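Got a structure for you, questions after.
Here the complex is missing one protein chain, while the rest keep their positions.
Chain nomenclature is as follows: A, B and C, assigned in order of appearance, with residue numbering initiated at 1 for each chain independently.
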Amino acid sequence: MASIDLNSDLGESYGVWKLGDDQAMLGVVTSANVACGFHGGDPSTLRAVCAGAVAHQVSIGAQVSYPDLVGFGRRFIDIDPRELRDAVLYQLGALDAFAQVAGAEITYVKPHGALYHATVGDAAQAEAVVAAAAEYDPSLAVLGAPASCLLRGADAAGLEPVPEAFADRAYLPDGRLVPRSEPGAVLTDPAAVAARAVRLAVDHEVVAVDGAIVRVPARSLCVHGDTPGAVELARAVRDALDDAGVALHPFTA
Amino acid sequence: MASIDLNSDLGESYGVWKLGDDQAMLGVVTSANVACGFHGGDPSTLRAVCAGAVAHQVSIGAQVSYPDLVGFGRRFIDIDPRELRDAVLYQLGALDAFAQVAGAEITYVKPHGALYHATVGDAAQAEAVVAAAAEYDPSLAVLGAPASCLLRGADAAGLEPVPEAFADRAYLPDGRLVPRSEPGAVLTDPAAVAARAVRLAVDHEVVAVDGAIVRVPARSLCVHGDTPGAVELARAVRDALDDAGVALHPFTA
Amino acid sequence: MASIDLNSDLGESYGVWKLGDDQAMLGVVTSANVACGFHGGDPSTLRAVCAGAVAHQVSIGAQVSYPDLVGFGRRFIDIDPRELRDAVLYQLGALDAFAQVAGAEITYVKPHGALYHATVGDAAQAEAVVAAAAEYDPSLAVLGAPASCLLRGADAAGLEPVPEAFADRAYLPDGRLVPRSEPGAVLTDPAAVAARAVRLAVDHEVVAVDGAIVRVPARSLCVHGDTPGAVELARAVRDALDDAGVALHPFTA
Partner (left out) sequence: MASIDLNSDLGESYGVWKLGDDQAMLGVVTSANVACGFHGGDPSTLRAVCAGAVAHQVSIGAQVSYPDLVGFGRRFIDIDPRELRDAVLYQLGALDAFAQVAGAEITYVKPHGALYHATVGDAAQAEAVVAAAAEYDPSLAVLGAPASCLLRGADAAGLEPVPEAFADRAYLPDGRLVPRSEPGAVLTDPAAVAARAVRLAVDHEVVAVDGAIVRVPARSLCVHGDTPGAVELARAVRDALDDAGVALHPFTA
């Protein structure tokens, strides 16, 4: 029987500014990538998301970021790898405090935004993220893009690498995503997205923009929580997976 | 045989800006109140101080603060107690990550600056600090002013309250400190400060500004690390305590 | 013929986080209290709001705040008055740069959030705000609560004090607002709010919660832009004022 994890970026509100509907998404996903305060996520938001995650039996991961509130972590920062390692470690500990008082603990790490993209190809930054995770808790998994420096580094460091896929993103024949700047990069039709999710979960493949069938060895599907209609789209994906008999549970379970 | 703890505020550098000589002070004190990033203390500074503390067998405490870099945590902020509790919890976890990778863990909490002063008399803020400590780790001690709301709250919550004294501050007959704005509030003569430290450690008393002898039930003496001559003054205090046969060890030992 | 100004807090988005509909509100109000980056308002938001204000012939005021992004400026901060003066001056200059490149200039100052409330009764903080405005540009007006330290200080410093009123807030018989924590403190019925706005503009009075008629010498009415239905409520107020023949123009015109 096929099984998959659904992950989403949560906890990204900051003070008076709200982003997404964390509690609704916690009813849909199995893993929550919780912001840690560096690109979003004030302390009281972290508490609420961690408490909600425990209530919904959702696994808590640390969505670590460059220090960049005004840019929401979407700006690449050429930070010294040792300082990046320390910045990541700081975030791991801060979030874990909220996970712990909620009765859980963080189980994985996923870089956010520009750090996610940088650690696909930048070995030094990827290793900095991995080093922080490894020294904090070697049982942490690392969630990221297939074939990335990040996942290779995790594997080399003895951490479990977990590749993810995107049911709502168009793929190139070589398995990379179509850049967001291209037309058609993001799919919004719930039925189409849900069908792709099922095929990814069951057959580990996706149809690329040129019609080629691409193998995607993902163990988790990322669904977005902060766009209009996000909750409905995520719910459609989850329902389709349920209907197809795909078991949904955290990859860290 | 008398014994006492020496504590000092460390880890208060921030990026390029340095404050005090952390490594030198770690050779003198037995407990390090380490900044947690909210009033000072960038992640790489926290790593260095925690590593140094472990090397010197110095106990690590979390010096928690209002979120106030530009004011160095010296400005009272009328923050909602629940949000303050969460801000403190965030700091506890962040610092503890560095303590843990250094091979230790945080053992106590001490509020910094304006939060220290607020929690003397503001029960709601004091309880917010205590609540964060209690939920994070009920074995944490709480270091603060004798007879403060903070220490009473710690006691009520089942956390160990640890009163501290200041060998380099003038005392009023009622046991409170002479405000810094008053002349003579701060003593700078090493011999005088060292003698007061010994009397505080051995006899638990200090001579007030009016000549009265005040009982001060301190289990730790605070020495400052960020003023000119701070290391020398702290060293003089330590040497005098050693010479007087006072055992120096962390109150958390 | 009666005339009045309508002011609203705008420019309070921050990076990815959006708050209110600035451009829609600029079609309704005559004065824009624009955030300056200390409680909200990233630089690109300031540019867009200032450009929109000029396009709509809306007067630009500086909505100055404590440095408090995470608390949205709603936390009182006990900041040294000289440092507060300098923090306000910094904000005045920053916002004015955007006003100037849009072809205008800032014409008034209004404190935000906790600073607004503090400067009602705290003479030192009120004078700090006024001092920054006076040294930056003595032709600046100061918008605030009637009978506040802020407006008295403005008057004493030779700046034009401009009292405001709230059509959607309940009043006590003594002219103060019913605290938000009380039931009925905020009115939401558009017809009722609009009727109060007209009476405030034409007769300079409002009916208090006990039925008493309270004189309110306001030259501007504050309408909120960041709540659900805010634009519609503001539009209803504007339409009612137009229908009543009340001229709407900036108090700084």
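Definition applied: a residue touches a chain if its C-beta (ideal position, glycine included) is under 8 Å from a C-beta of that chain, and two chains touch if they have at least 3 such contacts.
Bear in mind the structure is a predicted one, so any value in this text is a computation, not a measurement.
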Based on the whole complex, identify which of C:Ala53, C:Leu95, C:Ala145 or C:Leu200 touches the chain you can't see. C:Leu95
Residue of A:Leu6, A:Ala62, A:Ile79 or A:Ala240 in touch with the missing chain, whole complex considered: A:Ile79
The listed residue (B:Ala2, B:Ala24, B:Val54 or B:Leu69) that touches the chain absent from the view is B:Leu69
The one of C:Leu6, C:Met25, C:Leu46 or C:Ala126 in touch with the missing chain is C:Leu46
Considering the whole complex, not just the chains shown, which residues of chain B touch the missing one? 13-19, 40, 42, 69-72, 74
On chain A, where is the contact patch with the chain that was removed from view? 67-68, 70-71, 75-80, 83, 114
Mind pulling the chain C residues that touch the left-out chain? 37, 42-44, 46-47, 82-83, 86-87, 89-98, 100-101, 135-136
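What we mean here is this: only the chains that are shown with their structure count from here on.
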Would you kindly tell me how far, in whole Å, the mean C-alpha position of chain C lies from that of chain B? 43
Where the CA atoms of chain A average out and where those of chain C average out, how many Å apart are those spots? 41
What residues in chain A touch two or more of the other chains? 42
